[in-house]
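Missing here is one protein chain; the remaining ones are kept as they sit in the complex.
Up next is subunit A:
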Amino acid sequence: MSREQYTPPTLQDRNAGPSSSSQQSQTQQTTSQPYTGGGFNLTAASLDALGDDSRPIHYLCGDCDARVTLKKGDAIRCKECGYRVLYKERTNRMIQFQAR
């Protein structure tokens, strides 16, 4: 599996069942069931919607600091100044840490 195809395991995979969908949880709320949707619903999809997950990858020019958008097969070159060193941006995937 390539790095791009890999999706990190989520809470959803481990606790399949009560928190399967946010709509379901919304209706459960009226029948005094614990509410597990919304803010707790941290699936890869819902978090990617918060981040930016468009296919073209963004880079930063090493010379003029401009944002360069490259697609597959594009020349590795800044569109503003022609500099050939580009820096990759931080991943837009969610990263979880324990506050310890």
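Assume a residue touches a chain if its C-beta (ideal position, glycine included) is under 8 Å from a C-beta of that chain, and two chains touch if they have at least 3 such contacts; residues count from 1.
Methods note: contacts and distances are computed from a predicted model.
Trainee: Leaving aside the chains you can see, what is the UniProt protein name of the one that's missing? Options: "SWR1-complex protein 4", "DNA-directed RNA polymerases I and III subunit RPAC1", "N-acyl-aromatic-L-amino acid amidohydrolase" or "Large ribosomal subunit protein uL14m".
Mentor: "DNA-directed RNA polymerases I and III subunit RPAC1"
Trainee: Which is it among A:57, A:70 or A:94 that touches the chain not included here?
Mentor: With A:57, A:70 or A:94 as choices, the missing chain is touched by A:94.
Trainee: If the hidden chain were put back, which residues of subunit A would touch it?
Mentor: 11, 15, 18-19, 29, 34-40, 42, 47, 50-51, 89-90, 92, 94-100
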